[in-house]
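Missing here is one protein chain; the remaining ones are kept as they sit in the complex.
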Amino acid sequence: MRIWDDVIPESDRLVYEKSGHGKRMGLGKKPALLIIDVNYNWTGQRGLPVLRSIERYPFACGPSAWKAVDLLANFLPLVRQKAARAIYTTGDVRAIGLSGGSKLGRGKEMASIEGGMDIVAEIAPQEGDIVIAKPKASAFFGTPLASMLNALGVDTLLCCGTSTSGCVRASVIDASSYNFRVAVIEECTFDRAQVPHKVNLFDMNAKYADVISLSEARTYLESL
Amino acid sequence: MRIWDDVIPESDRLVYEKSGHGKRMGLGKKPALLIIDVNYNWTGQRGLPVLRSIERYPFACGPSAWKAVDLLANFLPLVRQKAARAIYTTGDVRAIGLSGGSKLGRGKEMASIEGGMDIVAEIAPQEGDIVIAKPKASAFFGTPLASMLNALGVDTLLCCGTSTSGCVRASVIDASSYNFRVAVIEECTFDRAQVPHKVNLFDMNAKYADVISLSEARTYLESL
Amino acid sequence: MRIWDDVIPESDRLVYEKSGHGKRMGLGKKPALLIIDVNYNWTGQRGLPVLRSIERYPFACGPSAWKAVDLLANFLPLVRQKAARAIYTTGDVRAIGLSGGSKLGRGKEMASIEGGMDIVAEIAPQEGDIVIAKPKASAFFGTPLASMLNALGVDTLLCCGTSTSGCVRASVIDASSYNFRVAVIEECTFDRAQVPHKVNLFDMNAKYADVISLSEARTYLESL
Partner (left out) sequence: MRIWDDVIPESDRLVYEKSGHGKRMGLGKKPALLIIDVNYNWTGQRGLPVLRSIERYPFACGPSAWKAVDLLANFLPLVRQKAARAIYTTGDVRAIGLSGGSKLGRGKEMASIEGGMDIVAEIAPQEGDIVIAKPKASAFFGTPLASMLNALGVDTLLCCGTSTSGCVRASVIDASSYNFRVAVIEECTFDRAQVPHKVNLFDMNAKYADVISLSEARTYLESL
C-alpha cells in the first residue's frame, strides 16, 4: 500500500510497472538531510486550517506542515548524532524580488512578511547546520549546494520539507541529475494540496528518488 | 474547464485559488519552440497500444504520443514561418550510460535500441533547427541551451513533447528558474500515464508556465 | 599601445594576430555594470602601500584599488542616469567557510575581518542597485546572476573591480560562456600584482571580452 494508490489508477500503474519505473535505487554511505523551505511562509501559523492560514501567509500549507515539523524535530537528534549534515533552505528574498519572469512574481509580497523566511522555531538550525537562501524552486539552482555537497563528500540526500509539488520536486530532480542517491522521507514532506502531494511522491518515486518512510530513514541512519 | 478538473478535487483547487497560484504570466516577444524527446524511444511504434509498445521501447508513451506528433507536424510550418527557432532535445546516450547514481540506471538498455534516440520522421529537424542531446531530464541540465537562448535573444519558450511528468516538467522548472516566459502547449505534450499527465499540467500551470491550447499558441505566433 | 605591450613579447603577439585573436566583438543595446568584489577585503585601507595593507586585509590590492574606486565613483552617476543596472558582487562568507576543497581555504579567516565584505563607502550601493553575495570566483557560479540578467533583458556586461587575475577573469569567462557581450573597463579593474594584471587583460581581450578604456565606456553609454 502506498500513499498514491487512491489517485493513480490501475491502468497507469500497469504501464509504470511494465516499463520498470519505481524500482528501489538504494542509498549510499554518506548522507545529508535536506530540509526544504520549512519556514513560516510555507507552514503558516500552527493550529490554523490551511484556508485561514493563507490569509496571513499566502503560501502556507496548514496542518500537514505542523505534523511534519513535529516529526522532523523528533528525527533531527538522530541525524546530528550520526554526523549527517542538516542542510536547510529558505527563500532568498532579495533575489526572488528580482525574478521578473517568474509565474508568480510575488517576491516583494513574500519579502514584506516579517519573519516569513525564518526556519520554524521547532527545528531551528543549530551550530554546524547549513542554511542556504535559494532564489528559485530547486535548492541547487543559483546556489552553492552542489559544491558544498562535494566538499562534504556527501553521496546521498534525504529530502523533506515543502512543497512536495514545488521546491521538493524541483530539488529532487536536480539532486538526481547531479547523480546523488536521493530519498524522500514521506511523513516529513508536505504540501498545501493533497492530490498534487500524492502524485508528486509517485512521480519522484518512479523516476528520481526512493520515497521512504520515516522509520526506514531511521533504520538507514542507524545502520551507518 | 481544464484537463485536470476531474483529478484535482475542489478542496485542493480552493487552496490554489485563494493563494493566487495559476494566474496567467503572459508571453514575450521572441519565442522558440522546445520539442522535448519526441523520439522513437518515447513514442514507440505508431499504431500500437502503450502496453504493446513498451515491449520494444520500454519508455514508449503509445497512442497519445502519435496524436501529439501529428498536431506538431501541422504546427511546425507556422513556427518556422514566424522565424521562431524549433529546438529539439533527445537523449545523449553516451552521457546517460555513465549516470551511475540515477534511479532508473538504464542508459545502456536505451542506448542499445537501434534508432531509439532519433526524432520521429514526421517532425524531423530541418536546416536551421537546433538539436540538443541531453544527459538528464531537464533540457537545460548539462547542455548549452541557456547560452543558445541568450545568443538568439529568446525571451519565451513554448514547450511540448514528452513526458509531461518527466522531461517536460523538469525543463519547464529550469526555464522558469532562468526567468524565461514559459508556455506548455497542452495538445502537443504527452505522457505514458493519464493522471500524472493531468496533475503535472496542473502543477506547471500553477507555478511555472501558462498551459495553453494549440489554438492559443497559433494566435500568439500569428500576432508576432 | 596597450597596457600589456611590455610583458607580451613580439613572438607571442605575432601568433595571436595571425590566429585572429583579440578582434573587437562590439557591445549590445542593454548593458549592466558588474562591479566585482570592491570591498575592504580586496581594497584594503586607503593610503597604505599594498604590503602594509595586507597585514590587516590579506587579500588587499593596495593603491591600484583606490585609484579605480575613485574613477568608478565618478563613473557611476552616468551608469544610473542611463538606467543601466549597477550589479555589485561581494563574498558570501557563510558559503566560503564551507569550501573545504578550495586552494586557499581561508573562508573563516576572511569572515572574521569585521566589515571586510562591505562594498567600499565611496561607491556604496544605492536603491535600485543589485548586490550578490557569491561563494566562488565567478559572479555566476552558485548565484542567480544569469537569471537576473535574463529577467532584466541585459545583453551586455561592462565588467570592473577586482582582482583582474581572479574574480574578474572568472566572471568574464562565464559571461562569455553564457553568450553575453562583455567589456572590461581597464582603468576600473585592478589587481594586487602587475604582471598578472596585464596578462589577464591581454587574455580576456584575446578571447572573451573587449578591454576598453573608461572613456570608451562613457561614449558607449552616452550613445544609448
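Letters A, B and C name the chains as they come in the text, with residue numbers starting at 1 for each one.
FYI, a contact is a pair of C-beta atoms (placed from the backbone, for glycine too) under 8 Å apart; a residue touches a chain by one contact, two chains touch by 3 or more.
Because the structure is predicted, anything quoted here is derived from the model rather than measured.
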Margin query: Out of B:48, B:71 or B:95, which residue would touch the omitted chain in the full complex?
Written below: B:95
Next item on the list: Quick one: say which of C:34, C:93 or C:137 touches the chain that got left out.
Entry: C:137
Checklist line | In chain C, positions touching the absent partner | finding: 7-9, 11-12, 14-16, 18-21, 23, 25, 50-51, 54, 58-60, 99-106, 136-138, 141-142, 155, 165-166, 169-170, 173-174, 176-177, 179-182, 192-196, 199-200, 202-203, 206-210
Notebook entry, point to check: Going by the touch rule given at the top, which residues of chain A touch the chain that is not shown?
Noted result: 146-148, 150-151, 153, 155, 177-180
Item checked: Contact footprint on chain B, counting only the chain that is left out -> 92, 94-95, 98-101, 130-131, 135-136, 141-148, 150-152
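Keep in mind that, in the parts below, only the chains that are shown with their structure count from here on.
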Item checked: For chain A placed onto chain C, the superposition rotation in degrees, Cα atoms, nearest 5 -> 180
Item checked: Same or different contact residues where chain C meets its copy chain B, judged by the half mark -> same
Next item on the list: Farthest from chain B by Cα centre, which chain is it? Let me know.
Entry: C
Note to self: Taking the mean of the CA coordinates per chain, how far is chain A from chain B in Å?
What the structure shows: 25
Notebook entry, point to check: Taking each chain's centre as the mean position of its Cα atoms, how many Å separate chain B from chain C?
Noted result: 39
Next item on the list: Would you please write down the residue numbers of chain A that are in contact with two or more other chains?
Entry: 99-101, 136, 141-142
